[in-house]
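A protein chain is absent from this complex, but the other protein chains hold their places.
Going in written order, the chains are labelled A and B, and every chain counts its residues from 1.
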Amino acid sequence: MTDSAIQITLQQAAPIPLSVQLECKSGELLALVGPSGSGKTTVLRAIAGLYQAQNAQIICQGEVWQNSMQNIFLAPYQRHVGLVFQHYALFPHMTVLENIQQAITHLPKQQRQAQALELLKKVHLEGLEQRYPKNLSGGQQQRVAVARALARQPKVLLLDEPFSAVDQVTRRKLYRELLVLRESLSMPMILVTHDLDESNLLADHIALLHKGEILQTGTPDFVAAHPKSATIARLMDQQNLFIAQIISHDQTTKKTHLRWRGTLIEATYQAQFAINERVCWMIQSENILLHRRGRPSNGNKENPLQGQITEYMESSGLAHLRVQVDKQLDTTISINVPLHVAKRNALGLHEEIGISLLSEGIHLMPYQALRSES
Amino acid sequence: MSFDSTVALEKQLRSPLCACFPNTPVKPKSCAILSGIIKPSLLSYLLLILFTPILSAAEIPVIAAASNIKFALEDIATSFHQETGKSLRISYSSSGNITRQIQQGGPFELFLSANARYVKQLHQQHKTLDQGKVFALGRLALLSPINSKVMLDEQLTGLKQALQAGQLQRIAIANPKHAPFGIAAREVLQKQQLWDTIPPHLILGENAAQATQFASSGAAQVGLVSYSLALAPALKNRVRYLLIPSSLHQPLQQTAVLLNNAGDTAKLFFHYLQQEKARGILSRHGYTLP
Partner (left out) sequence: MDWQALALSVKLSFVTLLFLLPIGILLGRWLAYRQFWGKSLLQTLLALPLVLPPTVLGYYLLVAFSPNQGLGLWLVNTFGTTLIFNFQGLVLASIIFNLPFAIHPMQRAFAAIPREIREAAACCGMRPSLVLWKIELPLAWPGILSAMVICFAHTLGEFGIVLMVGGNIPAETQTIAIAIYDRVQSFDDHAAAVMSFSLLLFSMLTISFTYWLSARSERTHD
């Protein structure tokens, strides 16, 4: 906690319930992820000082920005924050250059223009100094917004769904630019997004927010692979979520045995759950092996299942399959394989295939009712 | 460097045009504040300074007069100015209204009322220097537009006939509530037994002048108004009129009184009113002299 550049604690019951504890190190990007209405923007605005939470403590690079107990609250203009708004919020009556210059308060007037031009160059917008925001494309406006946020020499960079209003092609370009820009920035960055792919791509850490509460924090991969609860797994868009019952724990083989609808499944040793206890379990697609037709291998031996492909979709070089495993089990497992693998194995609708669930990929969570399971 | 100077030059050219000319494709910037708000404010300060000399006529004393005496009083004031070089500002309204204004602290130094009663009232309220002086007697006239067919006679029989025949819709008098000429008109109508039947046909002028204006313009077919106003040069050839005998109403004692804050000019004028020149003017304008 102590070597983080920014530490945020927000507790509030009303009017917007908040239960948040976050931190972020310099040079790192933290993504605040969650469905719409989860309070992500509120948290961001609280960090910027645009929203005053009731019980809060915000300390950034040694400065106390808010401490409810000591009645300290710095207004946004007293904090050095760079905030990139969702709809950019550029000043419509000023040119691009003037927009950026507004944030450069620490330099005398003569040097401001040069500094602003520098920043424009950094976001690849040279030549557009005299344009008005009205005459810029979405992507260009976003870059100006970023330049203006950086012009403040902020102690933390905040981005509020900055890519949501642009088309996909532009978005990919902006992702790349942000990643490059990151290298040269030494402040903590907090990005709000509801797009999991975006957070996976850009973030060092994510914090999952649901109804104002931080449910889990960690690296994107870790949270995706080890959600603490089925709710989190759902929010992380995990498709393969099921209910099973613990049969036994074997300490020697380091395995836990589960019964899933009549079938025996072996998972890695997770002894925190009691025998006969019902649990939720999940497995990611990357931990499911496809049995190659005509070329059996050892991997086929782990939790083998036979099934029929009930859904088959191709997109972006991947084949997305849903496999109904055994007639008795009326649930489907979702897996994605590279397209060439699907082609080579002649996969398609109604094809019979075998799959293996790798035991190290089977992650157990406390029981809660799932809507898809009866 | 040349790029910077071009930018600077562009800025220089654009700023005065900013908010003033609709066709220049420039956006309002901070200079818009200059054009939109500061400039009008500066302009207003300028105008204040310019106009104030005209308005330092604030030194000239104000007197209040009943509106029936307007034309006579203007001639007297002109004559006064010619003889003494002093000017006056005159505020006209009904006597009752002026009385109210004086009670509420109006800045008048002399009051020329159309009757004595209001002056007595003010004197009792210690607003005046003394009891005042009757300087003229007002007269009433029947007045109608020049091409009107209503017969004008002292007994008002022509009026009664026109009323019965349905030809007379409206008759104008000053408001008896606060205009002495209206009170006198009411007395005349009562004496001629018209007061009971007349109310639906009455238009009340706010003061003697407005009543006259109603009648002269044809808004009312007939008016029972101040004789002095009927004689007004502006109405020549536009109206017909008949002088009403003074026996039909209480005397309209035009009373002048100096108020508590009366200055030297006002006092001078008060005395001027009672002298020969002024009396001559009053007589010419249809007032009887006491």
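Keep this in mind: contacts are C-beta pairs under 8 Å (C-beta built on N, C-alpha and C of every residue); 3 or more make two chains touch, one makes a residue touch a chain.
Predicted model, so just to flag it, every value in this text is computed and none were measured.
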Residue, one of A:Leu83, A:Leu97 or A:Leu119, that touches the chain absent here: A:Leu83
On chain B, residues whose C-beta touches the chain left out of the figure: 19, 22, 27-30, 32-33, 36-37, 40-41, 44, 47-48, 51-52, 54-55, 57-58, 60, 62, 67, 70-71, 89-93, 101, 103-107, 207, 209-210, 212-213, 216, 232, 234-235
Absent-chain interface as seen on chain A, which is shown: 48-50, 75-77, 80-83, 85, 87, 89-93, 102-103, 105, 134, 148-149, 151-152
